[in-house]
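A single protein chain has been omitted from the complex, and every remaining protein chain is retained in its original position.
Chain lettering (A, B and C) follows the sequence in which the chains are written, and residue indices restart at 1 in each chain.
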Amino acid sequence: MNHDQSFTNQEFKIVGTRPPRPDGVDKVTGRARYGADVSAPGQLVGLILRSPHAHAKIKKIDTSKAEKLPGVKAVITSADLPDLTKGDRSQLDILENCMARGRALYDGHAVAAVAAVDAETARKALKLIKVDYQVLPHVTDVDEAMKPGAPIVQPHVRTVGVNPAPTKASNVSQRTEFGHGDVEAGFKRADVIVERSYKTEQTHQGYIEPHACLASVGPDGQGELWVTTQGHFTFRNVCASLLGMDVAKLKVTSSEIGGGFGGKTHVWMEPVALALSRKANRPVKVVMTREEVFRATGPTCSTSIDVKIGATKDGRITAARAELRYQDGAFPSIWGMLGAMTSFACYDLENVKAIGYDVLVNRPKVAAYRAPSAPMAAFAVESTIDQVAVQIGMDPVDFRIKNAAKEGTRASYGPTYGPIGIGPTLLAAKNHPHMKAPLHKNQGRGMACGFWFNFGGQTCTDLNIGVDGTVSLTVGTVDVGGSRASLSLIAAEELGIPYEKVKCTVADTASLGHNDTTEGSRGTFSSGMATIYAARDAIRVLKERAAKQWEIDVADVTWRNGRAVALKAEHGNLSELTLEELAAASPRTGGPIAGHNEVVADGAGVSFATHICDVEVDPETGYTKVIRYTVIQDAGKAIHPDYVEGQFQGAAAQGIGWALNEEYVYGKDGRLQNPGFLDYRIPVCSDLPFIDTQILEIPNPGHPYGVRGVGETSIVPPLAAIANAVSNAAGVRLTHIPMSPPRILNAIKNGNGKSHAA
Amino acid sequence: MQYAAPSTVKEAAGLLAKAKGSAFVLAGGTDLLVRLKSGLIEPDLVVDIKRIPSMQTITRAAGGFRIGAAVPCVALGENAALKKAWPGVVEAANLIGSDQVQGRCTIVGNLCNASPAADSVPAMVAAGAKAQVVGPKGRRTIPVEDVVVGPGKTSLKKGEVVEAITLGKPAPKTGDAYLRFIPRTEMDIAVVSAGVCLTLGPKGVVKKARVALGAVGPTVVVATEAADAIVGTKLDDAALAALAKACEAACKPIDDKRGTIEFRTEVAGVLARRAAKIAYERAGG
Amino acid sequence: MIEVQLSASLREFAGGAASVAVEATTVRELLRKLVERYPRMQKRFDEGIAVSINGEIFRDDRAQRIPEGAEVYLLPRIPGG
Partner (left out) sequence: MAQGIHVSMTINGDSVEYVCQPRETLLDVLRDRLGLTGAKEGCGTGDCGACSVTLDGRLVCSCLVLGAEAEGKSVTTVEGLSTNGTLHPLQQKFIEHAALQCGVCTPGFLVSAKALLDRNPDPSEVEIRYALAGNLCRCTGYDKIVRAVDAAAKELRRKA
C-alpha cells in the first residue's frame, strides 16, 4: 500500500488518518439492518410473476383464480399502474420496465404481482395467474439487432442523431459522435495503423444483497418505503410520480445497502411493492431472489467495438477512430454515447473521432455499472494501443506517456483539461517495482489506463451540536463504501475536534432536503463539500455565541483548534471557549447550535488510473490465474485512505471477474441460462492475489480539500490490462471479453487469425 | 410437502415405497434444496436419512471401506486410512463446493443427483466403487457406474435407496487420482473431469488401469480404450499421448453455458494425462 | 459574446454548426438563448445537459457565471455507477 501525498499542498490534522468506521460494530455483529432485515406488523409477502419469453405480446392475464386463493390480499397487473406520465416517454419506460404493459420485452420482465399472508400462499397464487402470450421473434445480440430485418424491440423508436431524421422504426435509438481534427488526414501521416474489432459480453454488478423493500401505503395517500437503494430521494421522486402520490407524503428510508455499484440507482420492484400495499392496504415486503436479480434488474451493456489507431515510428499517435455499438436492453438510453465520450479521453490527440450507437435488444434494461460504459471502450482502445506500441517497437508505458493527455489538452469529448492525473499515474507505473518483477514461463504482463468523469450534484447536509459538544452530522447520500467515516473526518477537521466526537447518520427523506443518488463517485466528494460548508456555517454561529458570552464584537472572534479565540490584545484576559462550553451555554445564548448547507456540488474533476497486471496462462486448458496486480489512481485527496484503497481493490476485482469469467449467457430461445452465482462466476477469494494500491493526490481545484471521486475509475483499466497480459502470456491477441478458458484455448489453437502484435 | 426423519433404513425404504406422489431422499440437501427452492421439483415427501446411524459412519470391511450415505464429504478427508487408500476418491469428494457445502454434501447424493458433471463419480468409477442399494425387495450391490442411466435419471426403483458406497482394499502398487477443470479456483461445477486408477506390475509397468471421464457424455464415460492404451507401458510420453487421444475419442460432450464440445474434448485428454501421472506416482511408479 | 461548442448530437438542431455565438453571462442565460434560437433543443436539454466551462463540467448549477472568452462546451448529462 503506497499513499503518495507529494502532490498535496494542504495541511490536514485528521483528514488522511484511518480511524474505525462508525457502522463497524453493527456490521460485524449482525445488528446492521439491510433491505430485507425489517418487518412491519401485519406485513404481507409480495412476489412477482415474470415473463418466460424474450419477446411476447401479452394477450390476456387472468388473475381471478389467484385472487380467490385464501390468504391472497392483492393481485396487480399494469392495469393497477395507470400511465400518469403525461407523455414523458422516459418516465413511461421506467413504469413499463417495472410492469409489462401489453408486451413482455425480455426474459424476466414482470407481468403481474401478488401480496399474500405468507410466501407459500404467494407462490401458489403466482402459479394460478394465467397469462396468454403470443411469442414474437426476438433479438439479443447487439450486432444482430442493428441488421436490417431484425425484430424491432420498440416500434416507436426512431434513430436520433442522423440526418435526415428517419421515419422508420429502428433498434438503433441514437447515434452520437465526438472528436475533432481530420482523422483521415491523420491516418495518411501514420507509419503504422492497427485496426481491430472487439466484443464484450454483458455483466452484472453482482452486489451480494438482492433488491428488497418494505412498502406501506394507506388510503389517505401517505406512504413509507424502507428500501436498499443508492438514492432514496430519487426513489421517492420517481415512485411518487409513477404512483400519483405527493412527494412529501412518501417517506423513503434507505436501509444499509449491501452493494449497488450503479445497480441500485434505478427503481425495479419498488413501485410494484407500493402498488400492492396500496391495493391491500397493508405493508408489503418484496425481496428479490438471486435469479430475479440477474434476470430482471439492470446489468451493463454487451458491446461490439471497432478501433483504428495510427502512429508515427517515433511514437506519436496521428489519428484514432472508434465505432462503438452498445446494447441498452429493451429501453433507450445513452450508454453507447458514454462509451464514445470516454473512449479516447486518456490521450492527447490531434485527430480523433468516436461514434457511438445505442441499440435495443430483448434483454433487461441496462443500468449503470461503476464508470458505466467506460471499461468496454477502454478494453478496445487500450488493446489497440498495445498493438501499435508493439508494431513500432516501443515500450507500451513509454508510448502511453508520450501520448498522454495533460493540462491544456483538448479532450476527445470536447473540453480542455485542467490539472489531471493521467501522466503521474503512468510515471508511477513506469517506476513501480511491479514492472521489474520476474516473469516465468507462460506468464505475461499487461498494463492499461482508464478514465472516468465523476460528478457532484444536489446535496444537503445538517450539522447539529449536542449539549455536550458532540456533533450529529446528518447527510442524505447513501453510504455505499465507508463515506460516513470520511464525512465524520471532514467535520472533525473543520471543527477542530476529535473524530470520535462526530456521529454521521444518513437521514430519511422526511428529515433532510433532496440529495442526488450516490452515483458517479459523488458520495464523499459532494457530501464532503456540503459538510465542510455546514461546519463552517456552524462555526459562524459558534463565533457569534462566543461573542455574546464575551460581550465583544463577533469580528474579534476566530475559531482555532476546536475553540473560540478572542483576537486583539484588549481581549487578552478572555480564556478560550471550547465547543463543549459553548454547547453547554447554548440554551442561554440563543438556543441550539447548528450548521446547514444546500449546494449543487459541481466541479467534480475527472479521474484517471493506470493498472499493471501479471497473469499465468495454462496453454493446454486456457486457464488464467492473476498472479500480481497493481492499481495506481489519482484520488485528489484521500480522506480515509483505507476506504480509498478499498474502492481501488474492489473495482479492480470486479474488472478481473469481467475480464476472465463473468458473462450473461443467452440461449437461442432468448432466455438467460445462468441467472445464479454458480454459473455467473464472480471472483472468489482464492482466485485473487493481494491487490496492491498506490494513491496519488493531484488536488482537484473544484473541491475545498482537493477531493476527486474515487469509486469508479479503477474498474476501467482491468479488462484491457488483463487482455494485454493474457495476450502477452499466450502469444495470441484476445479480442473477446470475457477471456474464458474456452475462448483462450481456441485462440491458442487457432491462432485467432493474426498474431497478437498484428 | 411432508418431512420425515426415520431412524432405520427399513423405515426409510418403507416410507419411500409407500409414498404417494413424488418422494425424495434428503441426505446433504445441497442439490435437493436448490431444486426445491427454484420450483424445479414439488415433493410430496422428503425423507431425511441423516438420523439413521448406519448411514452416518465410515467403517472398515474386509480391508476396504463402507461409506454411509449420510456421511458428509468433509468427513472423508478427515479419515486418514481412507485418504491413504483412495486419495483420488477423497480428493474428488472434497472438491465438491465450498467448506459450507462440504459439511453437508455426500458422495451418494452426488451420485444419485445423476449430474454428468458430478465430481466424485469418475473417481469412484475408476476406483471400482460399488453402491449398496436397499429396497422393498432387500439389498443388492451394484457398480457405481450402473446407478446413473442419464442426466437426472438413476436405475433405482421406487422405494430403493443407496445405503452406502463400498471401496475394496486397493491391490498392492495401486494409485488413483482425480482432476477436474473449472474456470475459477473453487465453487464451480466441473466443465470436464477425469479419474484414473492404476495398478503397477514389476518394473513400473502398468498392469491394470481404469479411466473414467466426467461431463463429456450423458453419464460418466468409462474409457476402456484409454485404459488399454497405457496398460503394459511405463507411462512414457507416447503412452500418455495415446491415452489423451483415446480419451478424446471416447468423449461425446455437448455445448452449453459451461463449455464447448471442442474444449471439453481437448481438455478431457489433458486432464486424463495429468491424472494418470499423479496416479502412477501414487502407485509407486 | 461566447462561442459555444456543440457536441455532435446537438449540431443537428443548429443546422449542423459545430459552434454558435451567444451573448450570455450565466449558464441559465446561455441555455435560454439557445432555446430561443433553436426551440427543438429544449427536448435535449430536458433529457439532460451539462456545460463545460474552461474544462470544468457543471451539470446542475445554472447560476454559474461564464467568463468572457471562456471555452464552453455543451455536453450530454452523464450518469454514474
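Going forward, a residue touches a chain if its C-beta (ideal position, glycine included) is under 8 Å from a C-beta of that chain, and two chains touch if they have at least 3 such contacts.
The model shown is predicted, which means the values in this text are computed figures rather than measured ones.
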| item | value |
| --- | --- |
| Displayed chains contacting the withheld chain | A, B |
| Per the touch definition above, residue among A:G46, A:P210, A:G315 or A:G356 touching the missing chain | A:P210 |
| Hidden-chain contact residue, picked from the options A:V15, A:I257, A:L338 or A:I748 | A:I257 |
| Chain B residues that touch the omitted chain in the full complex | 1-3, 5, 26, 28-30, 33-34, 36-38, 46, 48, 50, 72, 74, 97-101, 103-104, 185-187 |
| Sites on chain A contacted by the missing partner chain, in the whole complex | 18, 20-21, 23-25, 27-34, 36-37, 39, 120-121, 205-210, 256-261, 287, 289-290, 480-482, 642-643, 645-646, 649-650, 652-654, 676-678, 682-686, 688, 690-691 |
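To be clear about the criterion, only the chains that are shown with their structure count from here on.
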| item | value |
| --- | --- |
| Separation of chain A from chain B, taking each centre as the mean of its C-alpha atoms, in whole Å | 44 |
| Whole-Å gap separating chain B and chain C, where each centre is the average of the chain's CA atoms | 67 |
| Mean-CA-position distance for chain C and chain A (Å) | 25 |
| Chain A-facing residues of chain C, complex | 5, 7-9, 12, 16, 47, 52, 54-61, 64, 71, 73, 75-76, 78-81 |
| Chain B contact footprint on chain A (complex, rising order) | 123, 291, 620-623, 625, 660-661, 665, 673-674, 677-679, 681, 683-684, 686-687, 740-742, 745-746, 749 |
| Residues of chain A touching chain C in the complex | 90, 160-161, 163, 174, 176-178, 205, 261-262, 265, 334, 337-338, 341, 368-372, 411, 413-418, 453-458, 519-522, 600, 602-605, 702, 711-712, 715 |
